[in-house]
Every structure is written in structure tokens, then in C-alpha cells.
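Every protein chain except one is present and positioned as in the full complex.
Let's look at subunit A:
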Amino acid sequence: MAEADATTRHVVVIGGGPAAHRFTEAMAARSAANPGFVVTVLGEEPHLPYDRVALSRRLVDSEDLTLGDRTLWDAPGIRYRPARRATAIDPAARTVTIEGGERLSWDELVFATGSSASVPPIPGAEKGYVYRTIEDVDFLVAEVARLRVALRRPANVVVVGGGLLGLEAAGGLQRLGGNSTIVHSGRWLMSAQLDEGAGQALGRLIEAQGIALALGTRPSEILCSPSGRVLGVALADGRQLNADLVVFSIGITPRDELARDAGLDIGPRGGIAIGDDCSSSHPGIWAIGEVAAVGGLCVGLVAPANAMAEVAADRIHGGEALFPGIDDATKLKLSGVEVASFGDALAVTEHSLEVVYADPARGLYQKIVVTGDAKTLLGGIFVGDAAPYTSLRPLLGRELPAEPGAYLSAAGAEPPAGGELPDDVQLCSCNNVSVGAVRSAVRGDHDEACTELGALKACTRAGTQCGSCVPLVKKILETELTKAGVEVSRALCEHIELSRSELFESVRILQLASFDAIMERFGRGLGCDICKPVIASILATQTSGYILDSGRGALQDTNDRALANMQKDGTYSVVPRIPGGEITPQKLKVIAEVAADFNLYTKITGGQRIDLFGARLEQLPDIWKVLVDAGFESGQAYGKSLRTVKSCVGSTWCRYGVQDAVAMAIQLELRYRGLRSPHKFKLGVSGCARECAEARGKDIGIIASELGWNLYVGGNGGYQPAHAQLLAQDLDDETLIRYIDRYLMYYIRTADRLQRTARWQEELEGGLDHVRAVVCDDSLGIADELEAAMAAHVGNYEDEWAATLRDPERLRRFRSFVNAPTTPDPAVVQVTERGQPRPARADERDTAVPLGLSIPLRPGAAAAGQAAIAQTAIAQTATSQTEGR
């Protein structure tokens, strides 16, 4: 967008929430084709626009919820002004006044002020809190913790309101260690979206989480002590509830005050009245998001807010876009409780039919609403099992491919396969992406074809907000690729037709124990550098035993073959295990001596280990002899296996620590050491919420809470960084380890080759929810099996280097030359830099002395920090060194 000049049009947005963010993005997207706008966004909150929908994630850690790419706000012609509240507008003069008196002129004004949480007019109401902003949530987290300490018992929390947000708040506060009670005026929970049967089933599920319910009544007063401390809540039916903390979640009030003052038309129940072009009653003034009343109604959902933002941006650019209508489908985000409703859930359409399956005892309820001829889908409700929701919701208003009863999965029905969705069906309502748009992106109609889920999500934006349509996006991707003749081949390579996970299961079930047996059954040819290491890894997981014996040596990948990490010059690096990163000075000394004696370049790794570089193949056994004698074992830095468990110092020393992170890290490292898997994996353990171990950047992250451990899964750094996602909270040691056992074994069984946990759990059918069901609720009934497999691994573990040194036959594999077993590789040439050796560059090699010799730096050049070469060579062989000790 252009910097201001005479023709520039000034757009001012009041409010900095999700609607304002989406509007600004939509303006920026049009700026290249249509410059000449300057957009200024005034946000009352001190943050960049953030994802309010994801607010509850702040309950567990101080996650950054900023929406989208921050660089949006640095783009030319776009300005975000945080902590600036607009106090008045003047439609005639086209100005807006900011708190403090500053006045801005505008050509177009957009209201995106959202709403505030309503508070009932009852005595003591000022002692209650709401659940709307980052500050609200951070306060509640701190308050529940404070009350726990001050009262020496869990805080009693009363949540007023049993709608979506009330349930989310009550569930969140319960998990934080509060005792929650929900007071709700309806006779059942979520009475606006659910019918009685569904509400009853939901009530069961909520009570099963330990949350109490007071239904069909309202609070009449918050009772306080004379000093102002909250004591309880009096209810209209005469009862009293104990309470230390009261949270209101009874509804929202549109923030239409400035518009009202300026005389704009207001909806019958509040909100700035707009048409389906998002214009208000005054030309040049628009309203989008929760503050806008379309058809007399404000909607408290983000999907319509996004749709309005797009419409307003288009209209300001002279377009003709129209608001498509409200999609008020909802899905509760409370883990362990599946609730979804969409369309005409309460069956108010004339002659509509309700096809219902109800099992209140098990907390199951499914209902599909169809037209009188049982053909067209009008809506639905799912409680306890929302599996059909994702595939049904896009069919709203269309003819169902099968009879309605076929979608009641709780009754054991199998939804019909096939049944292609039409192109114009909306797939992602958060970002208004159609099925056709996703198909076209896969085919690459306009741009490069997106043939992977990650790329497809990024380029279409489908599934990037609430994520509920991701399984469908994935399905369309696979169908399209198959159609395009891009065979979605799961074959490992030309030798093995099966995918890694199919192969893993087949080998397990048939109990095959050798490469030859596996190839005979499932393969052809000699194998290759893809299938051989996969088979080696599968055999290592399923049948313990030294990885280089019985014909398995030749299967191993570069590093496993030498039990060390090959570097660019063909030498290796050596990493002894240092569990949890804890090491005694004595052992540190041994490492220092080994490094000095064998002239190894020494560096601390990112995973709190010590890496020794420049060891030649034939030196490895001598190096490890010293290390093993001193009590070290292989750190397996070379394997597709557990790398490290990183930890902070934890509660033993740190004044903030709440759990012993080091002890836990050591326990975990010793448990999972040597476990071979589809890709490398790492763990991290932090002793408090400050998260100094950066555990959420690990495949498995464990963060201490006051009550135990929070378990996160699927994080990694590297090329495509991912934050680990919360799997379960407040676990005791035993449950924590049980869950990790199951998670790892399930990953090892079902992941593709070189697929890390993040991609695996994203691409798995059902995603993280499915993983949670398998790990925490044993939904597949395989928990015992997974745990037994891990127990076998733990029982059979043997240090690979100790095992190597014990057996002269094994040592044979470490000779440099079959005809000169101890002669150093003459091609390895090193120079010295900053006091340590490194491989010589091509231009340095020509002048350097070969034959495994190390060439010290010319004195003086070291200070200059440059490598130089002198002809004073020092022979560096292991034998001469170790003899001298």
C-alpha cells in the first residue's frame, strides 16, 4: 500500500481483534493490484490482534496467540496502534477521537470492536470475573494458584453460564486444580444449541470430569465477607454454593457504544445494524465481527467475523461481495468431551424429521435433522462421539448420499464411502475455503501444485484456524492425487511394496526376525539405502540384539554402521550419553582427556551433550574403551532413536522449580535409550512453567505443574519447527511414563519412514484427538500391548559400545583397511583453528601433509583466528597415545 499522498484513502479500523486482523490481511492482499489505501488499526488491548478462540491454551502456558504473520503490521501503509481506545466518532467530520484527545481523519471507518462479556445486575457482581481477554485468563491462572496456597485446598470456582464458553472456562479452571460448579439457567447445558436429550448426555460427560452442575436456576447474589472476600453464591432457588472465585459467562454484549452515540442504526438487540454488504446506516462506515448485527442478530463466532472482514475489504475496493449468511456450526473445545452442533439442530423447520441415537448412560447422543422426505440434511447434534460431524457439516442443505441412519456412528453404523463433495461446498468455514478451491490447489490450476498437506494448508488457508476440517482436507488431497494418476504410493521403494507401518505390523505379526526372511516374504532384489535401514530399525525395535550381528551390519545406515556420526571428511564424531545433562567433574575430566589424547574437536551440543569430532574409524574402539571403562555408554547420537532428554536444573536448586526435572529426565533417558524409531526423537523436561528446557520444541515435552507433570507431544526444531501440543495434564510420575510408553510405541508402529512425531500426529486420521484417545483412553484396546513392547525394550537394552568391545569379531568392523587394519586414512587432513583441529579445505589440502597427520597452526595466526598450515606434523595414532597414559 502506498504512503500517504493526496489521492490516498485513509481507512481507520476501531478494534484490534480477529475481525480487524482478517480485514487488514484482506486489505494487504489487495494492495499490490490496488494501492492507494492506508490502514490504521486502533486496538484497545496492548497486544497485536490475537486468536481469542484459542484463549484457553493460555491456561496451561503463556503461549503466544498472535494471529498470522507479524510482518503484516510492518507492511507499508499499514499501522497498528496498540493500547489506543477510540472514545468518539464524528461521522459528519469523518474523524475519530482517541483517548487522550488525538483525532484521526478517515475516508472509510470500520467498526471491529467485538463485544464484552456480560455481567448480570446482581449484588456483589463486581466481585466476579470474566473470560474474554489474555489478561482475564492470565489473572484466573494466577488466582487459582494463589487461592490454593492461601487456602491450602483447591479453590471453589463457580462459573455462571453453561454455554460453550462457560463449559470451556469451567473445564479449564478444573484442570488448573479448581473445584468447578456450573450454574446455568436452562434445564440442560448448552440449551441454545442442544435439545434435551443431547443436553442430558453432555451433563453426564461434564459431571464425569468432576464438575458439579446447578441447572434451572440463576445466581441472585455474590456473598462476600466484610473485608470483601468472596464466600459463596446465593441462587434464585434458595440454595447457596461455596465459592472463592466467580466467573461470569452468561453471554456477550456488542461494543456498539460509539456508534450509538454517533446516531448510527442499532439492531433490536444491540449491535451496529449492517446490510449484507457490511455497510452501516452511515455511508463510509462499516461494521464487521461480533459488533455487527446482520438481520438483527450479532453472532459470537469467528467464522462469520472473518467472512464479514473479507466482504468489507472487497466493498471498500469497489467490489460486490455479499455476506453469505451465518454458519453457526459449533464444536466444543474441551478435551475429553465431544460436542458439536450445526444447522437446524433443534429441528424447527416445518415437517423436519429427527433421526436419533441416544444412550444417556454412556453419555452418547447423535441426531441428524433432515427434511420430511428424509433426503436433505438440515442439521445435527453430536455428543460423546462427534466423528460424523466433519464429513456431514459440509453437506448442510444438500441431499445426503445415504439414508440418515447410516451416519449414526454411535449406533455402530458405518458412514458410506465415496460420495464426492461438490466443488461449491464450503470446506473451511473459518477461512471460507471451498472444496473446489482445495481441489484446484492440489491440481495446481493456478500455481504450483500442492501435493502435501502442509503446503496445501498454507496455500489455501483451509484448516489453519480451528483445524476441524483438516481430516477432510487430507482426504481430498489423497483423492485428487489418485485421480491425477499421481499414485499415492505408500511403497517404501522399488524393493518393498508396503509402507513402513504396514511392514512393521506384518513383521510383528509373522514374527520375522531377519532381513532375508522379510525380503523373501515382502521384497525383491538386494534392497537399497531406503528399505535396508528401515528393516534394520524394525528388527532392532522388535527383536533386540546387537545391531551389527547376524547379517544386520550391512543393513545399517551410514552412522549406525560405525556406531558414530560420519562427518564430511569421512571421520566420525563421538557422543557419550550424559543422561539429563548431569555429569560429575570426574567424568567431565575423562571426556577432556579422551579429546586431548585423540586430538578431537570438542563442542557442546544443543541437547546438553559433548560432541567429539574427527575420530577415524579405527580409533573408535580405542576411544570407547577409555569411555566405557570410565562408566560412559553410547549416546546413540548416530541412530534414528532417542537422542537426548534435555532438562533444566529443576526444584533441587532452582528457586522457581516445582518438580525435580533432572531426576525425571534421567529416568526417562535411561528408559528410552537405544529405542529405534522411524526418525530420531528428543525429549525435554522443565521443572516449572518458565520452561527453560525448551521442552515444547521436543517430540515429547514434559513441563512440571504444581500438581504433577503436563505432557506435550509432537514438537521439533529444525527446518519446519513445531510446538508440541498438550496431551494430558497434572500426571503423576507413573501415569506420565505409561503415557509416554504408549505414545512412543504407537508412533513407532504407525509412522512413515523419516516422519517425525509432529507430522505423524497431524497426518494420522483423527489427529491429536485420536492420539489422545489411544494413549489416555485406550480407545483401540492396545495399551497393554504397547506397554509390554516398551517393557521388553527396557529389559533387553544393552550398551552398543560395551557389546562391541567385548567381542573381537565385532571389532573387525572398525578396521580402516582390510589389508592394513590400523593404518590411518591418508586422505584425512586436518588443520588447527582456534586451538582445535578441523578438516582442511580443498585449498588447504594441497599444501598440507596427508596421512592422518595433524598440522598445528603457525603461532600468531591463532590469535588472528585464521587457519594456517605448517609442515610440523605430529603423528596422531591411538596406540601411541594410549600407551603413553
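FYI, a contact is a pair of C-beta atoms (placed from the backbone, for glycine too) under 8 Å apart; a residue touches a chain by one contact, two chains touch by 3 or more; residues count from 1.
Going forward, contacts and distances are computed from a predicted model.
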Listed names "FAD-binding oxidoreductase", "Xanthine dehydrogenase", "Nitrite reductase small subunit NirD" or "Electron transfer flavoprotein subunit beta", matching UniProt entry of the absent chain: "Nitrite reductase small subunit NirD"
Listed residues A:461, A:500 or A:532, member touching the removed chain: A:532
Which residue of A:53, A:192, A:402 or A:562 touches the chain not shown here: A:562
Residue among A:444, A:717 or A:826 that touches the chain left out of view: A:826
Interface with the undisplayed chain - residues on subunit A: 494-495, 525-529, 532-533, 551, 553-555, 557-558, 561-562, 566, 568-570, 617, 813, 815-820, 823, 825-828, 842
